[in-house]
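A single protein chain has been omitted; all remaining protein chains appear in their positions.
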Amino acid sequence: MLSKLKSERELQVVAGAFALFGLIVPLLHLFVPETSPLHVPDYLVQLLGKFACFAMAALALDLIWGFTGVLSLGQGVFFALGGYCMGMYLMRSMAGMGVYKSELPDFMVFLDWKELPWYWQGFDSFPFALVMAMVVPGILAFCFGFLAFRSRIRGVYFSIITQAMTFAMMLLFFRNETGFGGNNGLTDFKKLVGYSMQDDATKLTLYVISIVALFGSYFICRALTRSKAGRVLKAIRDVESKTMFCGYNTRDFKLFAWTFAAVLSGLAGALYVPQVGIINPSEMEPSASIEMAIWVAVGGRGTLVGAMLGAGVVNGMKSWLTASYPDAWLYALAALFVLVTLLLPDGLVGLIKRLAAMKRPKAPSNPGAIVAPEAGKA
Amino acid sequence: MLVRWLLVLCAVVMPTVVHADAFSDAVGKLASEDQDTVRSGVQEIAVSGDARSLGVLHALRDGKLKVDGSVVVQEDGSKWKRAVDGSVITPSSKPRKVASNNAVRRAMAPAIARLELTSKDVTLRRAAAEELRRSTPPEELAPVLREAYKAEKDPQTKGSLELALADVDLASRDAAKRYEAVRILGARGDIAFKSKLEPLVERDSDGSYREPDGKVREAAAEVLSSLRWKELTNRIVGDIMYGLSLGSVLLLAALGLAITFGLMGVINMAHGEILMLGAYSSYVVQILFQRHFPEHFDMYIFVALPVAFVVCALVGIAIERTILRFLYGRPLETLLATWGVSLALIQTVRLLFGAQNVAVAAPSFLSGGWEMLEGVVLPYNRMVIVLFGALVVAFVWMILTRTRLGLEVRAVTQNRGMAACMGISTARVDMYTFGIGSGVAGLGGVALSQIGNVGPELGQNYIVDSFMVVVLGGVGKLAGTVIGAFGLGIVNKLLEPVSGAVLGKIIVLGLIILFIQKRPQGIFALKGRAVEG
Partner (left out) sequence: MTSWKERMKEEPTVAAVEALAESVNAESPATEPGWKSSILFVDNITVSFDGFKAIKNLSLTLQPGELRCIIGPNGAGKTTMLDVITGKTKPTEGKVYMHGQSVELTARSEYEIARLGVGRKFQRPTVLPNHTVFENLELTLAAPKGVFTSLFHKLNGTEKDRIDHILKTIGLKDEATRDAGLLSHGQKQWLEIGMLLGQNPKVLLVDEPVAGMTHQEVEATAALLTGLAGDHTVVVIEHDMEFIRSIARGQQVTVLAEGTVLAEGTFDQVQSDKKVIEVYLGEAA
């Protein structure tokens, strides 16, 4: 009964947040005069839209790490791949509007390419690009995961080879010959399905779509984690061998969660790129993927709300510090990595639960503490 | 440099005889505004046989020859001299440059060389012959070359001349001469001749061979195939040598990791930054030597090594004591926490030394290289790193197998609980092991500072490779790490010429991922109960 109550409270919190970000923020942006302290300025809308995409990526990572116990250091690659798919559409949709007035993207003209490479075909269609933004990361994750889980690579080994994959993908995308704009990536976008990307209305719409997508993802993940399959994933995280002896093909379950997480990250990346107006290989740097892990860890892994909260808090800090105290940001991030792993294994959500339990001394015998999952026991 | 200086000297002491002859006429032509006339002037000077020719041509090459009206003048310090006789004159106006184009410049080099070949100075003749060998001499020089070849006593000059002649003969109309030339080139077997022989076996666009004579073609094809073979073997030997050198760099980078990850099961993502600290220690010691003991500068490297070891070991111990010891048995948490440490270290170095790369000057005895095979030059610093890598491996091996600490480390690795029961202070052993692993990384950092850029992001470039080496070799096995490092280095270098450096690296990473499929435990797998724990 208690868990039911808790889950209802969680739903209330999430619904409140959804109303705040999906409804009140746009209203404050549109109808409150700029002089008012309640006005939400342009840059804040954009920032929150970005955070919504990060929060989606955090949900994905939480699914595979927090719930399944597999720490992926390659989530940034899937995010970036989704972003690249969207970027390719945006590049195609501005054919003839570039510096060279060519049908081809500018960087291809610059490389003296005469025609579109085969893998750019079809990206002039928005639905195709959107689907590919999920399919491409999904296929990469499926193939990689199939090989890795089949040979029972677990724990830190898995993390390390996902990092190697990330590194390899980053190198690949840095090359000009790969055909994604090399170092500079894809940028200077002009139009999204016919609307100018500079328009305030387009930006606000993108923001609202991101918020809706985030909460949609949350509910899908929630349903997933509360299904029997979700319980199997948690069982794999805690005692994989036992789960196998219970008759579950843990490889299939891990592969499913891993692929699903990649698809979700890809979607997040696809929403992210039109809002920031650029995608380049720096999104694939190993550090970007590890940073995602700290979002989840700060919020509280194994809880979906925690993942979203963590993405918001860490990125909010990042935006503030890199603007105000640029030298301090890396130290702050370093401190987060160290302190959260040492002192807050359950993240902010765990802290809140603990504080709540202290307030109610007559709490039930189970204080709701999450036993630290023995993830990564190789 | 010496040659040029001598020539200037020659020009200055040249006898100042004035007479209208072929030489004066030819020099006069240099004053023309028509480049073709200038070019024929250059060629005529070369064949004039006059002792002053070389000096004039040299002045022309060095841009010291100018034209004042119709008189050719030579710049000599602040004064001007007539080029023909060396008499000092005052130019009427600012002298203009000698009209020159590519044809003129092309004519100049062999013309000068021709004169130099007859010089009495062996160094000069050698240089000239070598110059001729490199360029394709014009056919009209052939008789001069032959003459010089016959007269030449110095074997090195003679060898160069022989090749230059063969080169000329290759273009000859006489098939027998061409055949002989091919034979000579074949006997010498320089890979550089490949491009000269290739046209002989090619077909023109109409399908006919460029070389009409079948015998010459055959000989050329034979020589070519042997040259190609030689080139391939040289290249492979070279790649393997470069691979060994890269492998030893990887080994030095990964060895510390093999200790901390392999023996202690600690994922230290800050390992790359400890390498970086080692490199910066080397930088700081170098600066101190530059300031205080510039006369013993080369010795700094011997001070840098222990300093780097101690600095890195202390940093490693600090990390172990303050963070890692609370996280044993939680490898994923260790991974995140040490990543945080790595960020802090990078930022600290950035604030202390700046975000830019710093220059670490190598000691003079490490510069230069040894040409092992044609086209395969092994720089001394790379060779020393291979040796150094071997020494460090031996050092680590000695510590692990020959010391009390090593015994305790192995005991703790195998059974922590049992080791503790036997009175081994596992905390102390952990601390020392981590210290040694980090110290060894510091030594690797000093080695890296000798071959590449030193910057705050140095470690990031090595961390993925280092982990790959350890995982590939099999965790907990020193021999595996060594083989993993060299295997990775060699495969990388063998792939590089085929696929390019970046793609090669990507392929290698892909191959490792596939390899781990087959052997998840690495090359040297631990088997049995130890694995299942």
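All chains are identified by letter, namely A and B, in their written order; residue positions are counted from 1 within each chain.
Going forward, a contact is a pair of C-beta atoms (placed from the backbone, for glycine too) under 8 Å apart; a residue touches a chain by one contact, two chains touch by 3 or more.
Since the model is a prediction, treat every value here as computed from it, not as a measurement.
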Among A:229, A:278, A:317 or A:357, residue touching the chain not depicted: A:229
In the whole complex, of A:14, A:95, A:109 or A:239, the residue touching the missing chain would be A:239
When the complex is taken as a whole, what residues of subunit A touch the one chain not shown? 1-3, 224, 227-229, 231-232, 234-235, 238-239, 241-250, 252-253, 256, 365-366, 370-371, 373
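Heads up, the rule we're going with is that only the chains that are shown with their structure count from here on.
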Counting in whole Å, what is the centre-to-centre distance of subunit A and subunit B, each centre being its mean C-alpha position? 44
Would you mind writing out the residues of subunit B in touch with subunit A in their complex? 267, 269, 323, 326-327, 330-337, 339-344, 346-347, 351, 460, 464, 467-468, 471, 502-503, 505-506, 509-510, 512-514, 516-518, 520
Residue numbers on subunit A that touch subunit B, as the complex places them: 71, 144, 147-148, 150-153, 155-157, 159-161, 163-165, 167-168, 171-172, 174-175, 286-287, 290, 293-294, 297, 327, 330-331, 333-338, 340-342, 345, 372, 375-376, 378
